[in-house]
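Right, chain A next:
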Amino acid sequence: MNFLSLFVLIPALMMMGLFVSNSRKQIQFVVATGASLLMILSGIITYMYFIERAAGNAATMLFTADTVWYAPFNIHYSVGIDGISVAMLLLTSVIVFTGVFASWKIDPLPKEFFLWYSLLSIGVYGFFISTDLFTMFMYYEIALIPMYLLIGVWGSGRKEYGAMKLTLMLMGGSALLLVGILGIYYGSGATSMNILEIAKLHIPIELQRYFFPLTFMGFGVLGALFPFHTWSPDGHASAPTAVSMLHAGVLMKLGGYGAFRVAIYLMPDAAKEMSWFFLILTGISVVYGAFAAIRQTDLKYINAYSSVSHCGLVLFAILMLNETAMTGAILQMLSHGLMTALFFALIGMIYGRTHTRLITEMGGLMKILPFLGVSYVIAGLASLGLPSLSGFVAEMTIFVGSFQHTDTFHRVLTIVAITSIVITAVYILRVVGKILFGAVQDAHHEHLTDATWYERLSVVTLIIAIFAIGSAPFWISGLIHDSVIPVIGQLAK
Partner candidate 1 sequence: MQYTLLILVLPLLSFIVLGLVDSKWKPKVAGTIGTVVLGIITALSYYTAWEYFSMHRVAGVYEKLIPYNIEWLRFTEFLHINLGILLDPISVMMLVVISTISFMVNIYSLSYMHGEKGFERYYAFLSLFTFSMLGLVVATNIFQMYIFWELVGVSSYLLIGFYYTKPSAVAAAKKAFIVTRFADMFFLIGILILSFYTKTFDFSILTAEHTTVFAGSAGATFLGFGVISWAMAGIFIGGAGKSAMFPLQIWLPDAMEGPTPVSALIHAATMVVAGVFLVARFFPVYYFQTPEVLHGVAYIGAFTALFAAVIACVQTDIKRVLAFSTISQIAFMMVALGVSGYDGQEGTGYMASMFHLFTHAMFKALLFLGAGSVIHAVHSNEMKDMGGLRKYMPITNWTFLIACLAIAGIPPFSGFFSKDEILSASYEFSPYIGGIMTFAAALTAFYMFRLYYSIFWGKDYIIKAAAHGHDDHGHGHTPHESPFAMAFPLVFLAGVTCVAGFIPFGEFVSSTGAEYHIHINPTVAIMSVVVASVSIIIATLMYRKPTATPDKLAKTFSGLYKGASNRFYLDEVYMFITKKIIFNSVSRPLAWFDRHVIDATMDGFANTTQWVSVKIKGFQSGQVQQYAYVFLLGTLLITAIVLIF
Partner candidate 2 sequence: MDLLNNILSGSIPMEAYLGVSLIMFFAGVYGFLSRRSMLMILISIELMLNAADINFVVFNRYLFPGHLEGFYFALFTIAIAACETAVAIAIIINIYRNLTSVEVGNLDQMKE
């Protein structure tokens, strides 16, 4: 048992604490402490990681631990982290933390809500720390299921439909994924399901041709890969605030992370061979999502479609198969995670006040809710890639990286993707102009109260994170870049 497992342990302890706690105060205490502990832990981990690297430890994964679990299947409980996992863990901790405060006064059944919420975070954390295919898949599915109840019970709108659709489509994704994983395991003839072990072996190309698409699409479904993205609008639209935050912020990143860590890393040949096809798909989702977002009127739908576009960019960059673009992809995961979480948090808070999400029914909120308004503008600017906010760094890294591709097809595709930045500007400004500026639409909105302390806490945390990445990107990009190298090595092999 190594201390990375704390990431799984702490939420588990949270669950136990919730089991015994019965008053709202206790519940809040438990989740708040748990979330803060996770924050601190991830901070420590990051620090230790830097120390290790500075000490010249060049291993692919640090802090690895390996315990045999199911000997007959060579299933090990093996954990380890590289720069990318560290980044993801940071992201997750921030969002779990802010999510807790965003749903501070959740009603009804707060206890159950946070129980499922903690289970969800177990899944996410576990996915990011585990280096074993089986445990990875297990955590992946653990993360999927609580979603159904979280959306179904605490959601809004067509929640049953949205929840069912989301769960089933993601389940379909994991069906593809499982075949892919089994294929990788048996195809490589590995004596262990540990990714690092399998990476040393070579899967015959004709097998890769089958299992790369399966694996990539399996993760792609969660990464909102066109045309498997339709769960995202309905799901996010009906989910409660914290769940949208965690789902759009972190869970969709599982897709990109997995595609990167499993599909590309273990099956580089097929990746090189087939990337063009998926590049077209992702290119479509980038532009398509942005265009679709222009026409929406529900705030959450707008954000869901913009997530489709931004996450499309993640997969797009991963498929460019060069280190700069991949670094950009991971940066984009971070940045999109943070800003979309911020978006959903703000939307939730606005919805909690105005009881509507239709931009046609809102207006002039900036005057009434200055704090939320300003934060929303910041989120918007981050999403349209304003320098000094995270979005810019990520997108620029992606574009520059993709454009370094020697093949004209890829460069042209990059230019197509670049057009999305204009479209993004269009829909972001449309929303901001409609709901924040102008005259107040609804007289009832006149005397709404601005954010409370816990709302401010979660919003400010996210904004600080966004600025931290956006104005001082060198450390995080260096962190990620070093860890992309092994994958590039695989591709070069």
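One rule holds for everything that comes next: a contact is a pair of C-beta atoms (placed from the backbone, for glycine too) under 8 Å apart; a residue touches a chain by one contact, two chains touch by 3 or more; residues count from 1.
As a selection rule, all candidates are chains of the complex that A comes from, given by their letters.
All figures in this text were calculated on a predicted structure; none of them were measured in a lab.
Engineer: Scan 1 or 2 and return whichever one touches chain A in the complex.
Structural biologist: The answer is candidate 1.
Engineer: For the complex, which residues does chain A have touching candidate 1?
Structural biologist: Residues of chain A touching candidate 1: 165, 168-169, 227, 230-231, 234, 288, 291-292, 294-296, 323-324, 364, 366-367, 370, 381, 384-388, 392-393, 396-397, 399-401, 403-404, 408, 411, 414-415, 418-419, 421-422, 425-426, 429-430, 433, 436-439, 473-474, 477-478, 481.
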